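Here's the structure, in structure tokens; my notes come after.
All protein chains of the complex are present and in place, except for one that has been dropped.
Up next is chain A:
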Amino acid sequence: MGLLSLGTPLTWEEAKPHADLVRERGIEQLLNIWKKAKSKERDILLWGDEIEYLVVSYDEDSKDARLSLRQAEILGDLAHDEELRKAGGCVPSLQEINQKPGQRVPTFHAEYGRFMLEATPGAPYGGMLRDLLTVEPDMKKRRVIAKQHMTKNETPITMTSFPRLGVPGAFTQPYYPPHGPIARSIFVPDEIINPHIRFPTLTANIRSRRGSKVCINLPVYYDEKTPNPFKDPTVQYDLSDYPEDGDVRNGAAKDGHVYMDAMGFGMGSCCLQITFQAKNISEARTLYDQLCPLGPIMLALSAASPIFKGYLTDIDCRWNIISGAVDDRTEEERGLKPLSENKYVIPKSRYDSVSTYISQDPGFRPEYNDVDIHQNLPLKQKLIDGGMDEPLAKHFAHLFIRDPLVIFSESIKNYLVENNDNFENIQSTNWQHMRFKPPPSAEDAIGWRVEFRSMEVQLTDFENAAFSIFIVLLTRTILSYGLNFYIPISKVSENMETAHRRDAVLSEKFYFRKQVFPPRYANRNNKGSSTSPGGSMSNTPKPAELGPVEDEYCLMTINEIMNGQQTPDGFPGLISLIESYLNSVNVDVETRCELARYLDLIRKRSNGTWETAATWIRNFVRGHPEYEKDSRVNAAVNYDLVKAAETLGNGEGKGTSLWKGLFEKR
């Protein structure tokens, strides 16, 4: 989550007149950082993962699993733990963190949902392959530490969405009635929102700016006894406490769909995110672009959220739910009304797939940026006048078409160009599937970073480690071999939609580049004949004429993308590329053995040997004796499902058969 400044937040009506000021200052702050940090060089590889947890609370008498709202108390207990304090502390928002090297303690953070925790390694992992062996133990330690600071009936689980968030009746502990003044949701109470003032303000301001509640409709999964046509029976049409109660009377809830109306449905989901430090700005831009087409592939492969608001849905992933849950665009911006108050018709939510590539690599062709994007042109001009190149200026000018959603009055008064608060205000409320992160300040030791944001959190730490490590190894392979995964950015967005479909991992095809190796005469170091003094270019064969972009990619299954196509010149598969990278570096026997287990998980998820968490969860529900085949996930099924997630999370379901289908036991 973004930064948590303290102060007096402005309502949307109060904030609106300051929007241009915040944006202008944000661009000034960005330029200040960029000018000083653009020549940063030789930063080492550091990386980290972020895992989000749902905190559940069991009522063993009624066999119910609910969301615990004790986030603040749990973080408080973590901060006061004497042993953890001695080790350097673990709650950055509540205490000074002062960890000694080699004594890494995980750190814990608040998240949007008051039932969520986020945990990261206390210090980033390094670039040595051996460091990868510390990832899974670190993740396991986080789960154990978190659990130690909960009550006996509470537990952290790594399920992407809580199945019964927003059902009628009690799904939180304690119970609060829905329909508070902030979210104005028919389904969820305001008390599920982290009470830190930033989060209620964000919620209310998205609703105010939009001019209605957010609106998410997920196609229901029609099972044997699901009423057809399905009309979401939990929608209340006759409320009249707020103007937004009219949304549903104006058709907000669609037939055949599960309807949701609050930010909490999206931002209450849990993800697995990976951030890398690049050696310099140019490598960061390369990684941003090259990982971009992998976003939808990894979303489909990590799919883990088939249930929302107590119903099995026909989708497997959270992404579009969050996208809808923070969609602050007005009717004009959504193209429903002619523009008068607003400047642009904006095709995407603030939370959506990336719309523009940013690298200047030789492999980039202008045709790949085939989506016309709105840009804040006056601010782009400022960036260009400040010396920034066009592609990067365009990227930021695109982020800066958005309004700041939360403005603290103090930050307007206390402006310093050396800070990054105004920049981050816009940057950190653009939730795209990749994030390009400048150093926090011009003087900071931290370098240019790239965040990979599309993956869903997995039920076990073995799987979370496998997905994280896969991405890290892939970046090393991309950089070593100079791989090129570019496809037109519009195809990445299409893939993102495809990834959501039920069982997309096995039944859908995705646009993917066929030839990923660099052209034969490319020389990565830019040395050689082209720059040698007096050297003539005439002997160097010209690179083959570039054919139409459409010939560069085709539709592939995820199995083909990961495990390769069988044809002689077919795509070799990301896993064999990674393995050949591993064959080129010194890897000790133990590390190689562990890495093989992780790669095997990715391999077998891709070829269908093992199920995604989404499929596993769907099958669990459908096979439960108390499931009534009507798409509804009732409290009894939910209780057993959450218990199963807990058992898997602690020791991978050892002593049970729960893990069957998901992965192979050691």
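Here, a residue touches a chain if its C-beta (ideal position, glycine included) is under 8 Å from a C-beta of that chain, and two chains touch if they have at least 3 such contacts; residues count from 1.
The definition used in the following text is that contacts and distances are computed from a predicted model.
Trainee: From the list "GCS light chain", "60S ribosome subunit biogenesis protein NIP7", "Small ribosomal subunit protein uS4m" or "Protein FYV10", give the UniProt name belonging to the chain omitted from this structure.
Mentor: "GCS light chain"
Trainee: Using the definition of touch stated at the top, determine which of A:78, A:129 or A:617 touches the missing chain.
Mentor: Going through A:78, A:129 or A:617 one by one, A:129 is the residue touching the chain not shown.
Trainee: Which of these touches the unseen chain: A:412, A:587 or A:636?
Mentor: The one listed residue touching the chain not shown is A:587.
Trainee: Which one, A:279, A:334 or A:604, makes contact with the chain that was left out?
Mentor: Looking across A:279, A:334 or A:604, the contact with the absent chain belongs to A:279.
Trainee: Can you list, in ascending order, the chain A residues touching the missing chain?
Mentor: Here the touching residues of chain A are 42, 44-45, 126-129, 279, 476, 479-482, 517-518, 520-525, 527-529, 532, 539-541, 572, 576-577, 580-581, 583-589, 592-593, 596.
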